[in-house]
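Each remark here refers to the structure printed beneath this line.
Heads up, one of the protein chains got dropped from this complex, but the rest are sitting where they should.
For chain A:
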Amino acid sequence: MFWGSRKTIDMNYFPDEVLEHVFDFITSHKDRNSVSLVCKSWYKIEKYSRQRVFLGNCYSISPERLIARFPGLKSLTLKGKPHFADFNLVPDDWGGFLYPWIKAMAKSRIGLEELRLKRMVVSDESLELLSESFPNFKSLVLVSCEGFTTDGLAAIAANCRFLRELDLQENEVEDHRGHWLSCFPESCTSLVSLNFACLKGEINLASLERLVARSPNLKSLRLNRAVPFDTLQRLLIRAPQLVDLGTGSYVHDPSSEAYNKLKAAIQNCNSIRSLSGFLEVAPCCMSAIYPICENLTFLNLSYAAGLQSNELTKLIHHCRKLQRLWILDCIGDKGLGVVASTCKELQELRVFPSDPFDAGNAAVTEEGLVLISAGCPKLNSLLYFCQQMTNAALITVAKNCTNFIRFRLCILDPIKPDPVTNQPLDEGFGAIVRSCKGLKRLSLSGLLTDQVFYYIGMYAKKLEMLSIAFAGNSDKGMLYVLNGCKKLRKLEIRDCPFGDTALLEDMGKYETMRSLWMSTCEVTLGACKVLAKKMPSLNVEIINGSEQTEFNLDDRQKVDKMYLYRTLVGHRKDAPEFVWLL
């Protein structure tokens, strides 16, 4: 073809199908958003070919507008309540209801195949409607949700003929003992992933065994506490191809026949890379799983309260390939030393408190963390509940591990200083942000002044999420963060002396963020009203206790809880009485 003096190819000569094919390779949401901004025809092609949508805040857009924007939607991820709802800071009924989304998608005949939800209120009605409206529905993942019962699960099991994934993580589910598992029809053989570990009630064990037996593609199976040891053994015989296993009850007599059978069954399961559960555990039975430990990349013992430090370390000795470890703090500093010398591939560590209200007894300190940092240079994600922390330790950790993406430290006493120097922990956290240039998420604790925020604003250039509690001295602290952290998306603050000046200094900043949470700070109602008035693209919510019904508070009154977020659709219509939308 003769193009004369043209040196570049004009892509508009390509038919739409070609562009669409090219766009298929662009999977990241950010990139697809960019593609849609290039020109009208690209916008149109991208719009109709977009299948996956992620909404970090379900109130940022309405179901109807989403459907109009992306009519080809197949996979939707929705997050509802703010993060601090996990810690009982948000009253029930605040919002985050799934039903309107299902209703709208059903009405518009969206070909929904995947739904992933976090902190949403999911009713049985919505699950039933979901199961009846989307014939190709394949995957349901519910994390930290509530509002449904096993009746809703029964509808999913019964009606979703091509279901591949049912993954329930840490949900509050009312158990009606209605044999939901038996509702999977005999014709259902497509399951790849089944996780019901969070269910409290009994399970029809025979149905479970039959279901597993007819699911040749099953790769991930996580059982609840009601599934006993001998059933586990029979399930493993039927599913030696499992990659991810979560045991239920793991209690038996190690001298019994059933125990020997389990040992044999496990040895056959040489694809298992991820292990969790042990919701009830007899330590003497743990040796049966040693054979699969050497290939494990993920081990979650954070609910295995029955295992003590020596049992944990015995187990860890076998886990040389571990990349992610979730464990209780009863492992102790010494136990963490064993992790450090064994798990050289470790990338993620979460140490949870086994007794959160007794700070004096917390079994891990800064020593354990220092050992880990020295032994595990690939560490990039940390959640660490501990009794105390020192600046020196944090500085050492920062030197040893420069790859942190997530660094969440929780000292059980929220304003504890460095116990050696009695100083605030500003320097320690400062070292972390200075050293870890890729840090995206940070949670602070311990005694902290405005200085730590100075460091964060100065160095944490990639920071996207920051959680602050009981820290700082003045508005300056918050301002350092708002001014310095250009990539900040989520900021959540509780019990800090940050007030109106900080809140109102740069109101436009909040349009670049997903949300801001401030509770028990110094922010007044008047300032919130000013913000709401000046920024129509934000919803500013004042959340009161559910008993409060007064509507005429003084503008000078300090607000207990404020949650603001950017939105395209203005005030939500489903807010309860105790939430004021300014």
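Note that in this section a contact is a pair of C-beta atoms (placed from the backbone, for glycine too) under 8 Å apart; a residue touches a chain by one contact, two chains touch by 3 or more; residues count from 1.
The definition used in the following text is that contacts and distances are computed from a predicted model.
J.: According to UniProt, what is the chain that's been left out of this complex called? Choose from "Auxin-responsive protein", "POMP protein", "Transcription initiation factor TFIID subunit 6" or "NADH-ubiquinone oxidoreductase chain 2".
T.: According to UniProt, the chain not displayed is called "Auxin-responsive protein".
J.: Based on the whole complex, identify which of A:24, A:202, A:294 or A:577 touches the chain you can't see.
T.: Here the residue in touch with the unshown chain is A:202.
J.: Which residue among A:19, A:115 or A:410 touches the omitted chain?
T.: Of these options, the touching residue for the absent chain is A:410.
J.: Would you mind spotting which of A:353, A:368 or A:428 touches the chain that isn't drawn?
T.: Only one listed residue reaches the unshown chain, and that is A:353.
J.: In the complete assembly, which of A:17, A:31, A:170 or A:577 touches the absent chain?
T.: Of the candidates A:17, A:31, A:170 or A:577, A:170 is in touch with the missing chain.
J.: If the hidden chain were put back, which of A:23, A:455 or A:470 would touch it?
T.: A:470
J.: Just checking the interface: what residues of chain A touch the absent partner chain?
T.: Residues touching the hidden chain, for chain A, are 84, 86-89, 144, 170-172, 177, 179, 198, 202-206, 226, 228, 279-280, 302-303, 305-306, 328, 352-360, 385, 410, 412-417, 419, 422, 424, 443, 447, 449, 467, 469-470, 473, 494-495, 497, 520.
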